[in-house]
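Removed: one protein chain of the complex. Kept in place: all other protein chains.
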Amino acid sequence: MLDIFPPDRTQYPAKKADGTLDIDLTSGKYLKLWQGPNHPGITGNMSVELTVCGDEVVEGKTHVGYLHRGFEKLMERRTFIQVFPIVCRVCVPEPDFNEYCYAACVEELAGIEVPEMAKWIRAMILEMGRINSYMMYLGGQAGALGQGVIGQWTTYVRDLMLDRFEELTGARIYHMFILPGGVRDTLPDGFAGRMEETLCEVEKTLKDVYDVMFCNAVFKKRTVGMGVIDPSWLEPYGVTGPNARAAGVAKDVRKDSPYLIYDQLDFEPVTGQNSDIYTRADVRRRDVWVSVDLIRQILAKMPKSGAVMAPLPNVLHWQIPRGETYVRGECSRGEYGYYLVTDGSGYPRRINVRGPSYTHAMALLERMIVGCNISDVAALMVSLHTYPPEIER
Amino acid sequence: MDFDWMKIPYAFLTVFIVVNYGFLMGALIQKIGARAGRRHGIPIWQYYLDVIKNYGLRTSITHGVMFYLGPVFRLSGGVGLLLFMPVIYGSYMFSNFSFAGDLILALYFVFFGTLGMALGAGESGHPHAAIGVTRGLQQVSMAELPFAMAVFSVALQYQTLSITEIVAAQQGGMMNWTLFTNPIAVAAAMLAFLGSMMRPPFDVFIAPQEIPIGPPTEYHSSYLALMQTNRAIFPVAKIVIYMNLFFGGAGSWPELFVKVFFLYLFSAFVGVCFPRFRVEQSIRFFLVWAVPLGVLSIMVV
Amino acid sequence: MTTKPELMKRMVKGPDGLEFEVDPLRDYYCEAPPTVMPGAYIQIVEDFFNWARSKSLWILGFGTGCGAIEMRPLMTPRFDAYRFGVAWRPTPRQANLFIISGYLSTKTLKRAIRAYEQMQNPKYVIGLGSCTINGGMYWDSYNTIKKLDEYLPVDLYIAGCMPRPEALLAGFEEMKKIIRTGKAEGANQYAENFAWYKANQKRVIHDWDMPDYNW
Partner (left out) sequence: MRELYARLKALYPLGELTEQRKNLAFVTVPAAHLRDTLLHLRDKEGFTHLVLLTAVDWLEEGQFQLTYLLNNRALACDLGLRVLIQRDTATMESIHDLWPTAATYQRELREMFGIDFPGSPRIEEEFILEGWNSIPPYRRDFDTLKYAQEAYAERPGRVTHDPETHMRLQMYPGQHPAGK
């Protein structure tokens, strides 16, 4: 394409001696622009403080804390079984990973063996949650570029998937289904058949999304080559999940250190090469296909009956000996982990939630946002797929 | 100078009809767009309610004189465009104040509202409004360029600057429309049309995800209602120009309604399924695709 | 109370070389307190306006908490709240209905108050979720408020954690009934009890670095 207006980068802010940017707001060259928290282009309730020069961002600072509820403190005040209803509230769009990681931590420290059936059901729920989360993402990514109709389609499919959740767990958003020791219940009758219908609908929508969004010339123009994560940043900035896979590194906890029953399933991590917004979106789109396939495999291979709950000790006196552990899982945004420390009492000593958004939305975003156009900030932020509630808990 | 005073109430009648038609058509287009997202969309009378609600709000805050005048300019741009144009060809009642050189005046009025908006939005002091309006001005000036060229081409083709005469020249069957007699100019103008209809892919200046929602960020209650009224008039007025210049005009109200509706639908169709360009990308798009077409159309004529 | 550096009074040199004094708290904000705005003088006109207001609810698109996750389905095919005259506006100036979607941390409360004050009279507030009613799940949290109507005038609460979209739609219908009967005078209530609301807000927000009323 013709390059009629080459970007002029000579007037960029000079650096001071200590490495910070020399930005004089009164000079009239720079403008401070707050994107968020009340801003539709922000993923959830957070804000980015942009300093712009013309249309280009010269500095961006993320501000979080608008959703801080003090979970890690609240969990210390609750017994092990009381924690389980509130963990799912940590991350709203994909709550099941909190439940799984917490349950796995407790099981490991308390030495509880989870029944085989429960593992399969857990894996299925996690994959269903992953599809939901990706559907939110695809809609958001298209919406950030002004293509609202994709969001309509994907949210419709997400609603169908929420119906399956409702059937299985009785709740739409916060399922509270995976608890320490297993899961609450077996699958209802005829669940596999209805699941198959939903999966077909997901596939149909994905094809439409591919045609309208990924083959769209304007979408490509806006996203190809935009917001590149350099592969050398992956380790220093702790990039995981699809963001890392889009850079060509097949980082997938499901494959690297299989948990639950992922070692018995047949799948390959999806990777991309270019590490721009388009590739990240494409990796996630193909990841939905993987998830759809995984759910089919799980439904086909899972045992037909069996216990779903290990016998727990009396939960009122449940004391876990001193110890610490870390359990991770691959959620739709990257590595999700819980760090649990117990001290022999009936209450956890400390729980730390390691959300992937924590590294993506803070240090990485601040690095990537420099030099991008104001119009692309929203798309860039969405493309990292961050959810603020898991940053600040 | 023989001014026919009877034209004034007739002109108001035109405006009245167009306002109502604009509201209903806007809602209908919205509904059609919603169907693409498998929704039902808003009720067809929703825009009336919104306007009444906004006029009925109890407080409104001003940021200065230009803040008041912004919506007024915008509305006068829309109304003025409509008033100085023959809406229905061959009708005494609805020819309004059209005169020999009205094409030039119409070109001016198309831009007038945007300029007024720029002043008003600048006064409101919100950075998003300022960013939005600079983007809007850049893009609209770029989109107007091919349109102006197409208009010149048409004016050269018919050797007149009067819209009425242009319409008259296109009568007598579809094959006489400029669409078929000068297709290059129409192509250039239709690209410009997309660029000025505030729909994707050329709606970066009101992009809710980036600069919510651009120039009208600070506008509320009656100012906003005024702008909504204009939102109903202005597109119709603009489409009427396009219709007069390129699609043979309209001999009666039903014909006008149908033609305007389909032209509007064209922009809505494109808008539903495209993301938006960045402002420099859209400028480049116009420079690379639309302006050469416009130049070509002038040269061909 | 400490003021942030960018809010302090200072001399500024403009791009044209002129020096002038800037006092952000005075110059950038309006300090006039809200006043009680009576309705239209004629009752039937007011009724007509209330009817229109109830039919055209514009929601501020500010997801303050986890309730925002159920807003997306409301805009989309399954529930499609647009059918009922409900629309989302990205700027507080144009919105009439503020949905506090879930718990409010004190940091968000500050932003929510500012957004609320920028909305135009008449304006309505719906508290969504148990956590706005009495703290809900976060009853012992040190960072979330427990009772929303101490800080903002609330017209309606929708209970649940989280309330389903159907509950929200029912809530909108209830809200419309309240507006039509002319009882939704939250903005006037706020203006009447302004001192009380401000005192409550300031007790919670420790670094109050804005004027009391900033439209």
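Here the chain labels run A, B and C in written order, and each chain numbers its own residues starting at 1.
Methods note: a contact is a pair of C-beta atoms (placed from the backbone, for glycine too) under 8 Å apart; a residue touches a chain by one contact, two chains touch by 3 or more.
Quantities reported herein were computed from a predicted structural model and do not represent experimental measurements.
The chain not shown here is in contact, across the full complex, with A, C. Check A:G60, A:G238, A:P269 or A:G329 against the missing chain and you find that the one touching it is A:G238. Contact with the chain not shown here comes from a single listed residue; of C:G135, C:G160, C:G182 or C:P211, that residue is C:G135. Across A:L31, A:C53 or A:A363, the single residue that touches the chain missing here is A:A363. With the whole complex as reference, residues 61, 64-65, 68, 70, 72-74, 76-77, 79, 82, 108, 235-238, 240, 251, 256-257, 316, 323-326, 328, 335, 337, 339, 341, 347, 349-350, 352, 354, 358-359, 362-364, 367, 392 of chain A touch the missing chain.
Within the complete assembly, residues 106-107, 110, 133-135, 139-147, 150, 200, 203-208 of chain C touch the chain that is not shown.
Everything that follows uses one rule, which is that only the chains that are shown with their structure count from here on.
Using the average of C-alpha coordinates as each chain's centre, A ends up farthest from chain B. One finds 43 Å separating the Cα centroids of chain A and chain B. If each chain is reduced to the centroid of its CA atoms, chain A and chain C end up 29 Å from each other. Chain B and chain C have Cα centroids separated by 35 Å. Shared interface positions of chain B, defined as residues touching 2 or more other chains, are 37-39, 208, 212.
Annotation for chain A: residues 39-40, 151-152, 156 touch two or more other chains. The part of chain A that touches chain B in the complex is made up of residues 1-2, 4-5, 31, 33, 39-41, 55, 142-149, 151-153, 156, 212, 216, 218-219, 221-222, 373-378. By the touch rule above, chain B contacts chain C in their complex via residues 34, 37-43, 46, 49-50, 52-53, 56-61, 208, 212-213, 216-221, 224.
The touching residues of chain C, counted against chain A in their complex, run 12-15, 60-66, 68-70, 72-73, 75-78, 90, 92, 103, 105, 107-108, 111, 115, 137-138, 140-144, 161-162, 164.
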